[in-house]
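Heads up, one of the protein chains got dropped from this complex, but the rest are sitting where they should.
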Amino acid sequence: MKITFELNGALTTVDSPPLARFLDVLRDTLGLTATKEGCGEGECGTCSILVDGEVVNACLLPAIQVFGRSVETLESLSDPAGPLSKLQESLLATDGAQCGICTPGMVMAGTAFLRQLKATGAQPCDRSIRQAIAGNLCRCTGYSKIIEGIKMAAAQGTPQESAHD
Amino acid sequence: MTDPRKIEVFSPETLSAAVQVLAEVGSEAHILAGGTDLMVALEKGFWQPKGFVLNISRIEPELRYIRMEDGDVCMGALTTFADIARSDLLNTEAPSLVAAAREIGAQQIQNRATIGGNIMNASPAGDSMPPLLALDARVVLKSNEGPRTLPLFSFYPAYRETVSQPSELLTEVRIARRDSPTQDYFRKVAPRRAQAISKVILAARAWNVEETEEGPRIGSIRLGVGSVAPTPLRLFETERLLEKAVLTPSLMGAAGHMLETEISPIDDMRSTAEYRRQVCRRLLDDFLSNLLLES
Partner (left out) sequence: MNPKIVGTRVPRDDGRQKVTGESLYVDDIDIPGMIYGTTVRSPVASAKVVSVDWDEGYDWTGIVRVTAKDIPGENSLPLLIDDQKILADRRILHMHEPIALLACSDPTRLREARGHVRLRYKSQPMVSQIEDSLEAEVKVFGADNVFKDIQISKGDPATILPKCHHRLEESYITGHQEHLYLEPQGMIGAWQDGVLTLTGSLQCPYYVHKAMKAVFGLKDDEVRVNQAVTGGGFGGKEEYPSLLAAHVALLARKSGTPVKMVYERAEDMCATTKRHPSEVTIHGGVDEDGHLLALDVDVVLDGGAYCTLSPVVLSRAVLHAISAYRCDHVAVRGRVVATNTPPNGAFRGFGAPQTIFAMERMMDLIAETVGISPAEVRCRNHLQNGDSTATGQILQQGVSAGAVLQKALDASDFHSKWEAYQGSHSNRNRRGIGIALFMHGCGFTGHGERDLKSRAALRLFLDPQGKPRAQVLASTTDIGQGMRTTFRQIAAETLGIAFEQVELAPANTAGVPNSGPTVASRTCMVVGGLVAEAGKGCLQELGFSGTTSEVELAAALASTGAVTCEREYEPPPGLVWDDKNYRGSAYPTYGFGCTICEVEVDAVTFETRILDVVTCQDVGRAIHPSIVEGQIEGGTVQALGFAGFEKVVMHDGTMRNHDVSNYVIPTAADIAPIRVLIHEEPYSGGPFGAKGIGEMPMDGGAPAYVAAVSQAAGVSFQQVPILAEDVFAELLKKKAVKRS
């Protein structure tokens, strides 16, 4: 069936079985492979994307439910050879990506968290960051450098900015 | 075999349209809310839908809310755990439910998982049911013939079964506003701190705990447990022992003993029956001893 939604800012229509995993729509139909599949059961978070600004697992999302929604994937955060997002820059600086398979999901979960901080003006702490990425497993880093990266990105967002955002 | 993902999906825009469909062909309908249970079941082949799927996610305007109504706190069936986690109203009225919501899955799951789906999925390990039982929650089921409201404790006749009929949709969960002081408790015991299936859950609420000469006296009490029986369970007998009674060490012992007779935990790959039984009892002890301290 035809499903229309906003994908990374552009109105998009796909023809997909209604209960197809949106993850497969992204990867197979649309060729957007930044979103990964680590488990297919909602546990690992490698397939994290944003729907209407909230982080969700694309492997649990039936295609039909993106109808009329706004979807953001990792591809929306930077252009090839263009500048990176603050979080991407920070993760690069702290060496937050080892094998990199969890990284797309981490970036999306981290982005949702940072936007939320900005909206509320809250300060992140180790605990709240750990909670924010608890749905994203990483087998390589032990999480420290990812948390450092999120902290670094948060420190760059000024409170003034958040007041007007 | 046809591809289940290609099954027909009907996505009504209004509650009345959904209920109408259920009235006509309810026995062939599979209701889809946030999909966090169903999509896993589909992927693993546990769920092979026949007939059609009724996707209720577009009725959000009618079914996603947390509000006061007639002295009750009401939650629409499509209320997500993220909604619950950030609700000030629930934080005041139902702190144990808020605590449960914050421990469900992780952010990605909380953003999608609905309270209606949790209740209807009827897993004995579902995290929202023990607090809802402790909060004396009632659920509202709607069919073509109108709504019926029933207490959650009467909702689960057997393992993964509910008394809901194919023509009915769960639309709302209601909790009476608290009219006197309470002490609330929620504790989920799980193998890790997020993305974890519960091994034991205890939620409790005590009303009107007063200090007496012999010790604190509980006005009334509700106890809900999870993962220790085939269904989410309210511990009626244990409550009866404790209600209006003065908490003494011997009463606590008797209550613990009663709890053990009410639950029926099993050994599985996640835990042992013995652990679940003893820890469930210890959680009750923990709740009761804190009453001793606080009052």
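For reference, chains read A and B in written order, and residue numbers begin at 1 within each chain.
By definition in this document, a residue touches a chain if its C-beta (ideal position, glycine included) is under 8 Å from a C-beta of that chain, and two chains touch if they have at least 3 such contacts.
From a predicted model like this one, the values you see are computed outputs, not experimental measurements.
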| item | value |
| --- | --- |
| Shown chains that the omitted chain touches within the full complex | A, B |
| Touch with the omitted chain, as defined above, among B:162, B:195 or B:227 | B:195 |
| Interface with the undisplayed chain - residues on subunit A | 27, 33-41, 43-44, 46, 74-75, 77-78, 80, 84, 88, 91-104, 107, 126, 129-131, 133-147 |
| Interface with the undisplayed chain - residues on subunit B | 1, 3, 5, 44, 106, 187, 189, 191-197, 199-200, 256-257, 260, 269-272, 274-275, 278-279, 281-283, 285-286 |
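Convention: only the chains that are shown with their structure count from here on.
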| item | value |
| --- | --- |
| Subunit A and subunit B: spacing of chain centres that average the CA atoms, whole Å | 30 |
| Subunit B contact footprint on subunit A (complex, rising order) | 1, 17-21, 40-43, 45, 48, 54-57, 59-62, 64-65, 67, 109, 112-113, 131-132, 134-137 |
| Residues of subunit B defined as touching subunit A within the complex | 3-9, 11, 32, 35-36, 39-40, 42-44, 53, 55, 57-58, 82, 105-109, 111-112, 193-195 |
